[in-house]
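Presenting chain A:
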Amino acid sequence: MSADDIEPGDAIHRGHPVIVDRYTKGARINHWITAASLVLLALSGLALFHPKLFFLTGLFGGGQTTRMIHPWIGVVLFFSFFGLFLRFWKANLWKREDGTWLARIRDVLTGHEERLPELGKYNAGQKFVFWSMSALILVLITSGVVIWDQYFYEFTTIEQKRVAVLVHAIAAVLAISVWIIHVYAAIWVRGTIRAMTRGSVTGGWAWRHHRKWLRELAAKLPNGRSKTTHAK
Partner candidate 1 sequence: MTNSWTDIRNTDLVVIMGGNAAEAHPCGFKWVTEAKANRGAKLIVVDPRYTRSAAVSDVYAPIRQGADIAFLLGVIRYCIENDKVQWDYVKAFTNAAYIVKDGFAFEDGLFTGYDEKKRDYDKSTWDYVIGADGYAVVDNSLENPRCVWNLLKEHVSVYTPEMVERVCGTPKAKFLKIAEMIAECSSPTKTMTSMYALGWTQHSKGSQNIRAMAMLQLILGNIGVRGGGMNALRGHSNIQGLTDVGLMSNLIPGYMNLPTEKEVDFDAYMKTRGFKPLRPGQTSYWQNYKKFFVSFLKSMYGAAATPANHFAYDWLPKLDVPFYDVLRAFELMHQGKMTGYFCQGFNPLQSFPNRKKISDSLSKLKFLVVMDPLDTETARFWEKHGDINDVDPAKIATEVYQLPSTCFAEDDGSLTNSGRWLQWHWAGGTAPAEAKRDTWILAQLHLRLKQLYREEGGAFADPILNLEWPYADPGDPTAEEIAKEINGKALGVVKDPADPTKVLVEAGKLVPSFAALRDDGSTACGCWIYSGCFNENGNNMARRDTTDPDNTGAYLKWAFAWPVNRRILYNRASADINGKAWDPSRKLIEWDGAKWSGYDVPDIAPTAKPNEVGPFIMNPEGVSRLFVRGMMRDGPFPAHYEPFESPVINPVSPRMQSNPVARIFQDDLRQFAKAGSTEFPFAATSYRLTEHFHYWTKHVRVNAVLQPEFFVEISEELAALRKIKLGGWVRVWSKRGSVRAKAVVTKRIRPLICDGKAVHIVGIPLHWGFTGVAKEGFGPNALTPFVGDANIETPEYKAFLVNIEPIDWPEA
Partner candidate 2 sequence: MFPPIPNPTTKPQRPTFGAQDLIRRSASTITPPAQRQTEVAKLIDVSKCIGCKACQAACLEWNDLTEEVGVNVGVYDNPHDLTANTLTLMRFTEWVNPETDNLEWLIRKDGCMHCEDPGCLKACPAPGAIVQYSNGIVDFDHDKCIGCGYCVKGCPFNIPRISEVTHKAAKCTLCSDRVAVGQGPACAKACPTQAIVFGSKDEMKTHAEGRIADLKSRGYANAGLYDPPGVGGTHVMYVLHHADKPEIYAGLPNNPRISPIVEAWKGVTKYAGLAVIGFAAAFGFVHHLIAGPNRVSDADENAAERLADGRRWRS
Partner candidate 3 sequence: MNMDLSRRQFLGTAGAGLAGGALGAFGFGEIEAAFADSIRPFKLVNTTETRNTCPYCSVACGVIMYSKGDLKKGEPAEIIHIEGDVDHPTNRGTLCPKGAALLDFVKAETRLRYPMVRRPGSDKFERISWEQALDRIARLMKDDRDANFIAANADGVTVNRWTTTGFLAASATTNETAFATYKVVRSAGMVVFDNQARV
């Protein structure tokens, strides 16, 4: 059985409850930088996207600074997300069970996970978030550069800029929507958020949602009794 799912730093600790390390400190910092810049980008972007939201420029000290800062945040997002990508891409590769999972999406939404196959570190939904974000951010940075007139005006025609600005808007809308799903899932599935705050989840959480991953970790544990004895 391959151990694709196990990422550096993943580990399991016997105890009550069992604690499973899911994200290293590095990964978490990386994630929150990405998260922060994404939020700032969404806010500044939306401000320039719809008149009703122009007031949001106030958060950034006015329209001029918003216009000036948005692309720079975009650059930060791009590189920081790139960091996440390098960390997570392998664990997000498609698996057979992901198909089954998707087929039984109703059970997913209604929380009947006993009817789902055992999953690795990420389920298909998470993989969808990962890959769509990767794609959208690529689109956003490219189209973003095209309309970053302050430095790149002369490299494209106005017609190309027009296409870019439309693509940028659409991609941004999708990215924000994906982000909402991502955040909601984290809230809905209790016990998830600590993975990105403390870096670990409970064994139960892993057992319930990512059992295959848990097994792989457990399999790596040294055989024989553990030091701690459990009450019978």
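How these were chosen: all candidates are chains of the complex that A comes from, given by their letters.
Note that in this section a residue touches a chain if its C-beta (ideal position, glycine included) is under 8 Å from a C-beta of that chain, and two chains touch if they have at least 3 such contacts; residues count from 1.
None of these values were measured; they are calculated from a predicted model.
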Touching chain A in this complex, from the list 1, 2 or 3, is candidate 2
Spell out the residues on chain A that touch candidate 2 in their complex, using ranges where they run on. 12-18, 20, 47-51, 54, 57, 62-64, 66-68, 109-111, 147, 149-150, 153, 158-159, 161-163, 165-166, 169-170, 172-174, 176-177, 180-181, 184, 187-191, 202-208, 214-215, 218, 221, 223, 225-226, 230
